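With one protein chain held back, the other chains of the complex are shown just where they sit.
Per-chain numbering from 1; labels A, B and C assigned in written order.
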């Protein structure tokens, strides 16, 4: 009797864990070499701003923060593979993508401060608001991909999805709809091994997340998510397929969340330090730097520029977020609808007089 | 670069389209031969009662009916592979399963008459109420499978799912939950090629529905759904696996809906007669009969008994459904909760006095 | 009404090539009620198309299309199947504008064949409006007949906010001359379908016809002059029209199919007593469905509020006295 079984799937890798060139792919890193210093710089900046946001939270300046430490290569590599006009649909942890696109970190800081939903500064750079409710963004990305095709602008869209998010019904519906309509959409799963306290092995039973592609009739690739060059090249290929009308791709970037789920979380309650340490040894920043060194492309000026840019953005972030004044409460009524209804105007007036009364 | 591609998957088949034994499986039909006359009988009864329900609808006795013509082998074969205590979770079209279990057709008729939701007589035979809202029943089946294991009763559950239903988020969540918990659950997809007017080719892009198993780490089988022996043996194997603690199986029974989606539907608006005719040639009843003949197990008494039983059940169905009195409206208030609330009693009294007033 | 809706879709698609129509069985088949018939042939399969059987995906994809400047008009095949899309509607569609600080509009009109009284199966007769009306960020429109169906659908599609457009299926077979030419009805205006000074009946959708029938009967048999208000849009609510009427009559009855508890009647009653406390000669009464699941088809006639249940309430209101 014919029973379907799954083949194993190797990770695409161009940079070895120790930073030397890796043979595990048929891709050529040459095309990426020129851009690598700038990717490295964005990864450094991401790491530093991530730290600063954790700091700000500890100082009582943010309500909460979900750090991306460990996932910088997965995020920066993916963002770098896109055009500036390709819409990205983040979950919430994609700081590296935001910074690659040049989003002002102050907007991100104010989001986590609890001063706005969605984050200011994203939409203007073709990034959808963050989608805290897991999975929904995948469908938005498919709809936008269909629209992009109708507009004929040659764009692609990227849905960012966590390993946990793959369990949600919406992500299934998104993969299926994209496959059926051949939408120019890339499903980019950052498998960081944990969904809060749930390990990926309890999230699904397939040999890998990429194996899900088969059930949708969609090509799928596993990539070493701590290898920025591999992420860049794999997403570039997926984007080229999409732009050529060949439809969606599922990319599983295998990485690790080195920090807590959010600043409210204590990961020591559910995972071993040893596991964390083993992934710290695969740190995407160090690997990228060693690879640059191997390739003879590294010089101290790269590191210095990165640290300088990080420093100035940290300062900008702190200045914009620390004790930032709260937004005006009355504005809440202004963007429920395109025009406030009579009822909303009435309620706005009631709150206004409350606020006046003190 | 390693990209996952799907292998082809052949259908398990024991009876050829022309009724001769088929080589397309490693299964041995011998074990099924003794039971085959009785399966054939239930298939004949199903066909006749299906016709009668269509008749009753045409005569204005039913609000609606969703005929199962063409899917008798898929339904009867599956039901016959189970124990009487294994819970089945139907979608709505599973007349063959109901009859195999000995459900009184009057309950089914009254359901479609619009006299009850869910259908009387199912629950007593370990069949869940019909689930008109597509997909939800798959999750109920998984929960019941988990419960069955906790009860240690060695049971399995079967979720009946249409090809269209596979697109719903709930079905994905059910497959994943069952795989992760190794629940003793069989996902039995009747791929009848159409979801109302949507052909299966527009419902998904995978080479087959069975290919979805890979993404869940779940064994999957394609079976010729018009071959009652193949359906029986495949489900028996899946049930044995589940009972042995080896977890769920996805079974795709490839069949065809010969009739309209429901009596309100006019399939000539969306599909060709030629397609329908080609499937009529693969009629599961005729095939089963020819196979019995081949095996030297057929005699006219089998046909006669089947027609007699069908005739008497038709009569019983008509008698129980034709101009059946409506249920008492006040009963509506009695099974909202285990005990009606004060508010419901108040509303019940209000309706009672309305009804009295005439 | 089917023809009017079809005409509105067709005119909207003609006028604006950003309008796209999709859903289950709306393309090849033209919809199970034929509301989208001919649109695929006329505008092509890129502008009117079928999607897989997954309601959350229908709304979720519409959000992405709207984000890129389209005006999606998806259909959810039946009222009860809006529930699988509830999360996308409430979590995303309703909140996208405010989440984006007002930068992103969501001009999405979700058409939903709705309400009961057509003898259908479970989940095919739901009154879903309370769920949407309670959700900030959604507009809710319920036409009661062909002419409104045409102009309100055009008004909804033109509106830059998400609209739940609930079509009373029972009215699908009502035919009426509808003036085309693209006259849109702005959302938020109720209409007085019949004037009267005895008592105010506030309703919408299917039950406008019931109220009109009751009003004729009441005039003929009791000499009561009922004022019948068709709300047409539940959000924004045209409370002014209700208030003006109740101020004059002193009696108010709200009529809807949805279960009583937290149905629209609760909101209207709360609002009327808040703002017209001294005008009322009797409490606002609610004539509604019961707090049970929608019954099987054979029982729906008993369950649904009809002319008698309404007139009973009018009588109770008119004869209301100090306890």
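Throughout what follows, contacts are C-beta pairs under 8 Å (C-beta built on N, C-alpha and C of every residue); 3 or more make two chains touch, one makes a residue touch a chain.
Values in this document were obtained by computation on a predicted structure and should not be read as measured data.
> Which residue, A:63, A:126, A:151 or A:295, contacts the hidden chain when the whole complex is considered?
A:63
> Looking beyond the chains shown, say which of C:205, C:250, C:265 or C:306 touches the absent one.
That would be C:265, which touches the missing chain.
> Name every residue on chain A in touch with the hidden partner chain.
Residue positions of chain A that touch the missing chain: 63-64, 113-118, 132-135, 164-165, 167-170, 195-198, 202-204, 264-265, 269-270, 326-327, 329, 332-333, 336, 343-344, 347, 351, 354-355, 357.
> Touching residues of chain B against the unshown chain: what are they?
87, 89, 116-118, 120, 123-124, 128-129, 131, 133, 136, 138-148, 150-151, 157, 169-170, 173-174, 176-177, 180-181, 332, 334-338, 341-343
> Spell out the interface residues on chain C facing the chain that's missing from view.
Residues 80, 83-84, 86-87, 90-91, 94-95, 98-99, 122-123, 130-131, 133-134, 136-137, 235, 258-259, 261-267, 269-270, 273-275, 277-278, 280, 282-286, 290-293, 320, 322-323 of chain C touch the chain absent from view.
Definition applied: only the chains that are shown with their structure count from here on.
> Going by average Cα coordinates, which chain is farthest removed from chain C?
Greatest centre separation from chain C goes to chain A.
> When the centre of a chain is set as the mean of its C-alpha atoms, what distance in Å lies between chain A and chain B?
Those two chain centres are 43 Å apart.
> Could you state the distance in Å from the CA-based centre of chain A to that of chain C?
For chain A versus chain C, the centre distance works out to 40 Å.
> Please compute the C-alpha centroid of chain B, do the same for chain C, then give the distance between them in whole Å.
36
> Which chain A residues sit where two or more other chains touch them?
Expected reply: 169-170, 173, 176, 180.
> Residue numbers in chain C touching 2 or more other chains?
Counting only residues that touch two or more other chains, chain C contributes 52, 54, 56-57.
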